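One protein chain is absent from this view; the other protein chains keep their places.
Letters A and B name the chains as they come in the text, with residue numbers starting at 1 for each one.
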Amino acid sequence: MRIVCPFCGERELGEFTYLGDAKPQRPPADAGEDAVYDYVYLRDNIAGVMSEHWYHGGGCRAWLKVTRNTLTHEISAVEPAAGAGSAKVGA
Amino acid sequence: MADFSWYIRSPLERALVAGRYGAPGEAGVSLTEIRNFDLVQVMARRGKAAETVNAAKARFGVGAPETPEAVDTTDATLIWSGPDQFLVLSRGGGQRMETLARVFAGLASLSDQSHARALISVSGDKARTMLAKVSSIDLHPEMFPVGTAAATSIDHTSVTLWRGKNRQDGQAVFNLLVFATFAESLWHTMLDSAAEYGVTIAHSEELA
Partner (left out) sequence: MRGNQANRLAAGGLIDRSTPLSFRFDGKTLSGFQGDTLASALVANGVKLVGRSFKYHRPRGILTAGSEEPNALVELRSGARREPNTKATTAELYEGLEAASQNRWPSLDFDVMAVNRLFAPIFVAGFYYKTFMWPAKFWEAIYEPAIRRAAGLGRAAGIPDPDRYDKAWAHCDVAVAGSGPAGLAAALAAARCGARVILCEEDFVLGGRLLGDGGTIDGLPAAEWIARTLDELAAMPDVRIMTRTTLFGVYDGGTYGAIERVNDHLPVPPEHQVRQRLWRIVAKHCIVAAGAIERPIVFAGNDTPGVMMASAMRSYINRYAAAPARRIALFTNNEDGWRTVEAAIAAGLQVAAVIDGRPDVSPAHRSLAGKGGFPVLNGSVSGVDGGKNGVRKISVSLTGGARAEVEADGLAVSGGWNPAVGLTSHHRGRPKWRDDIAAFVPDGAPPGMVAAGAANGAFGLGACLREGFEAGVAAARDAGRSGSPGSAAIADDEAFSLTPLWHVAGKGKAFVDQQHDVTASDVELAQREGFESVEHLKRYTTLGMATDQGKTSNVAGLAIMAAVSGKSIPETGTTIYRPPYVPVAIGAFAGPHRDENFHATRLTPSHHWAAEQGAVFVDTGLWKRAQWYPLPGEKDWLESVTREVKAVRSGVGFCDVSTLGKIDVHGPDAGAFLDRVYINAFSSLAVGKARYGLMLREDGVVYDDGTTSRLAEDHYFLTTTTAKAGLVMQHLEFCRQVLFPELDVQLTSVSDQWAQFSIAGPKTRDLLKEIVDPAEDLSNEGFPFMGAREVKLRGDLKARLFRISFSGEMAFEISVPARYGEALVRNLLIAGKPFGVTPYGTEALGVMRIEKGHVAGPELNGTTTAADLGLGKMMSTKKDFIGRVMAGREALVAPNRQVVVGIKPTDKARRLRSGAHIVPKGETPGPDNDQGYVTSVCFSPVLDQWIGLGLVERGRARIGEIVRAHDPLRGEEYDVELCNSVFYDPDGGRQRG
C-alpha cells in the first residue's frame, strides 16, 4: 500500500503506523465516565470507507487522517491532523 | 589539577576504514562521512511559519524551505525536515545554537542536533543503484533533481536524504543524515549493499 503524505508525497506503507478509527473525539474534561468510555472503547470497524489515523513516523512525523476503503485499500483522501503544520494557523 | 581533554569521536570512527572495498575495478560507489558540522533543528511556533521563513531569509538570503527541498546559502544548507520545520546545516562552528537563537527568537523552537546525526555522502556511477536497495524513494533525476529532500526511512531508521550539487565529474551526490546511534549499523548495511559495485570509503572534515 502507498499513502500520499500531504507533506512528503507518495510513500510506501512501511513508513507509516496505523492507529485506527479517526472519528471519535476526545471528550472535554467534564464529560463524564460514559462519554470517555465510548471514546476509549467504541470503535467503528467498517467494511468499506473509513476515516483512519495514520502516523508518518518513518518520514515527517505528521499524524494524518486517511480515508481508506478497508475492502480494496483504495485511499480517497489524506489530510493532516489539526496540529500538523499548525505553524501556518492564522498566517 | 590538569584540565581534561574533550576529544570528539564520530559514531562512525570505528566502522569507517578509509580505502577500497568490495568488487575490484573502478569503484561504482563512493561513501564519505563528513564529520565537522553543526546541525540545528528549527521548528516554527504556532502561527509563526511565515515569520520564521522570513527570518531565515533575512539571515541567510533565502527563505527556509516549505516543501521537501534543501537550499544552499553562502554559509549553510537549509533542509526541510517536516511541516513547519527545517534543519540548518553548517560547517562546524558556523551556525551554533546561540547564533540561531537570536535569529529565530520568539518565532521558532530550536534544538541542537549536531551530535545526534552522522552525515554520509553517497556518490558514484552506481550510487542510485545501491541506494535503491535501502531506500524506497524514487531517486531518478526527473523525480529527485538537485535540491530535492526527503524525510524518510532506511532500514527502519529515520533519515534525512537530499540531493546535493553534482560532483565535478557530473555524478549525482546524495546526502544522508542518520541518527548517530544507528549510524554504524546503517553504514554496514550500505557497505554490504555497495560491495558488488566496488566502493571507495573516505571521511572528510569539510561540507561539500
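Please note the rule applied: a residue touches a chain if its C-beta (ideal position, glycine included) is under 8 Å from a C-beta of that chain, and two chains touch if they have at least 3 such contacts.
From a predicted model like this one, the values you see are computed outputs, not experimental measurements.
Enquirer: Which one, B:E51, B:D72, B:D125 or B:D155, makes contact with the chain that was left out?
Expert: Here the residue in touch with the unshown chain is B:D155.
Enquirer: Residues on chain B that touch the omitted chain in the whole complex?
Expert: So the residues of chain B touching the unseen chain are 1, 3-11, 13-14, 22-23, 41, 43, 45-47, 85, 108-117, 132-133, 135-138, 140, 142-143, 155-157, 179-182, 184-186, 188-189, 192-193, 195-196.
Enquirer: Please give every residue of chain A in contact with the chain that is not shown.
Expert: 1-2, 12-13, 17, 19, 26, 29, 31-33, 36-37, 39-41, 53, 55, 57, 61-63, 72-75, 80-84, 86
Operating definition for what follows: only the chains that are shown with their structure count from here on.
Enquirer: Using the touch definition from the top, list the residues of chain B that touch chain A in their complex.
Expert: 43-52, 68, 81-84, 136, 150-153, 156, 158
Enquirer: Taking the complex as given, what residues does chain A use to touch chain B?
Expert: Residue positions touching the partner: 7-9, 11-12, 14-15, 57-62, 80, 84-91.
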